[in-house]
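Heads up, one of the protein chains got dropped from this complex, but the rest are sitting where they should.
Chain nomenclature is as follows: A and B, assigned in order of appearance, with residue numbering initiated at 1 for each chain independently.
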Amino acid sequence: MDFNWLIVLVGEVLVAVGVLCDVIAAIGLLRFPNFYVRLHAATVGTIGGAFVPLIGASLIAIGCEFLGGYRWFMAGSALITAILILILAPAGSHALARAAYRSRAAIVQPKIVDHLEEDRVEDRGE
Amino acid sequence: MVNRLYRSLGPAILSFITYIVFSGSLSVYDVVTGIIVSLIVGYMVANITITNPRKLLEPSRLVWLLLYAIYYFLVAEVRAHIDVIGRILHPKMPINPGIVRVPYHVETDYAMTAIANSITNTPGTVVVDVDTKRKIFYVHWINVVSVKPEVAFKSISEAYEKYAKRVFD
Partner (left out) sequence: MSIEAHVTTFILVMFPIYILAFILYAIRALKGPTIPDTVLAIDAMTYDLAAFLVVLAIFFRSPVLTPVAIVLALWVYALDIYVAKYLEAKEMGG
């Protein structure tokens, strides 16, 4: 009984943190000036906003006995989805950033420094 | 043939654990199906995922992986999240972004992937491109402290590299 309450409360805290990260990431996506800076806000949305609440939902599902025997399946699949997102999200945003840079679909502006541009100019032999 | 079976052990164990956790039951049906499916899957992917199967059997690597996970989720992620959330909610939005060179010193592809994913998964740093000849990641950094590669390496990826080297190299 007490263990169930503890695990449900921890899960609820994680879900609440995740929801807050979601809203903040959405605000960041709206406020930031260009694509590359928005990538950082989107990372807050995928790790803080999807990975953390999935772990929390998994803990809630373990503690909820009213869900019946299927609660282990719900908890397990939520955990696997969380780990999958942890692996897929960086690969996806890395591919997107690289493609946006190479095709000049998004310009790096404002910027302090751009070493990648310097090295690419050097490689072209100029 | 024997070598390939030996190599298929790692992926097979991993997919069996995934199967059992996903299905969430330990009934005889699930265990038997899981063993059969994971052996087939492990044999299929053995040649393209594993080159040195002996690394899987060293327990010290697993301990370092556990330490890596604890450090990464409880220290690095929390610190980076608070930093970027502060920048988003700050009325003046204090950002000075730029793309800097970050060198790396590991050999295997798995270690490289682990470092790059760790850098991208912490808010505030995203790997834009990689140069395997010069051994450099090009990292878009939301708050460029210094343009020197050594200083950038120290403040972005030194801790990840220390763990990744012990786990995968």
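Methods note: contacts are C-beta pairs under 8 Å (C-beta built on N, C-alpha and C of every residue); 3 or more make two chains touch, one makes a residue touch a chain.
Just so you know, these numbers come straight off a predicted model, no measurement behind them.
J.: List the neighbours, among the chains on screen, of the chain that has been left out.
T.: Missing chain, whole complex, touching shown chains: A.
J.: List the subunit A residues touching the unshown chain?
T.: Touch set of subunit A with respect to the missing chain: 4-5, 8, 12, 15-16, 18-20, 22-23, 25-27, 29-30, 35, 38-39, 42, 45-46, 49-50, 53-54, 57-58, 60-61, 63-67, 70-71, 73-74, 77-78, 80-81, 84-85, 88-89, 91-93, 95-100, 102-106.
One rule holds in what follows: only the chains that are shown with their structure count from here on.
J.: Let me have the rounded angstrom distance from the C-alpha centre of subunit A over to the C-alpha centre of subunit B, please.
T.: 15
J.: Which of the residues in subunit B end up touching subunit A in this complex?
T.: 18, 20-25, 77, 81, 84-85, 88-89, 93, 95-101, 116-117, 120-129, 131, 134, 136, 138, 140, 142, 144, 147
J.: Name, in rising order, each residue of subunit A that touches subunit B in their complex.
T.: 21, 24-25, 27-28, 31-33, 36-37, 39-41, 43-44, 47-48, 70-77, 79-80, 86-87, 89-91, 93-94, 97-98, 101, 108, 110-117, 119
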